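All protein chains of the complex are present and in place, except for one that has been dropped.
The block that comes next holds chain A.
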């Protein structure tokens, strides 16, 4: 259980985290979603007592982080896989961490085994690939066998095999009854792993709900239809109160506010031939962007067109 109440962090004039309140429940994977620069990492550092909140509190199992005795046994975290001395071996890195919380040395070998690094345990961590570093970071988080696990963008920069492994791993951890709190800037990634979502933008809470609710609310269901009888179908759908747009490049119809069943039935009733009938999944990211649109930290603006200077006149 992680509980934030009115959590706020300012850096000078800039507000990184703004009056953020949320809770993370046990036995589930909770996604922490927001665009880059939304304040996810700052919030996670405050949970771990690394950064000091300007105001507000965050509690882990009802206690402030610095009150926890042997915190590795309560909450394990991977914030940055590169927080390792490059000349220290993976085993030596885990050994000193284990010693801080009086964990037995054999626990080091157990977690190395669990993340598949046993074979390279004595190699310096500086030579590890991103995927291996990420596995070492996860081993670090697992070391104290904690009830709460926290990962900051764990799949960033990983290959598909690594991504698949991490997703499965997080689901397993939640299935064991642990609290898993994982951040990402991709809704599609969260849709795969998280049951609950805490969505933030510009440091403010946008929504806290289940992933299914968030997707339902956020994305208009868009059905894509290709047919040689576009005009007839369009008229028939309009009678069924569906909103229809035409995709300019392909001439396909994009129907919103309806299910594929309805479109199929309308088409059959009108004797219209269909070449394609599909739900547009891409709208997931679009929906997320629409929700966090005002909340994007680094917005792009169109560059002004260069003024042409004609020489020789």
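One rule holds for everything that comes next: contacts are C-beta pairs under 8 Å (C-beta built on N, C-alpha and C of every residue); 3 or more make two chains touch, one makes a residue touch a chain; residues count from 1.
FYI, contacts and distances are computed from a predicted model.
One chain of the complex is hidden; its UniProt record names it "ABC-2 type transport system permease protein", one of "MoaD/ThiS family protein", "M67 family peptidase", "ABC-2 type transport system permease protein" or "Transglutaminase-like domain-containing protein".
For the options A:85, A:164 or A:245, the residue in contact with the chain missing from this view is A:85. When the missing chain is restored to the complex, the residue among A:38, A:77 or A:138 that touches it is A:77.
If you put the missing chain back, the residues of chain A touching it would be 45, 48-52, 65-66, 68, 71-72, 77, 79-80, 82-89, 92, 95-97, 99-102, 140.
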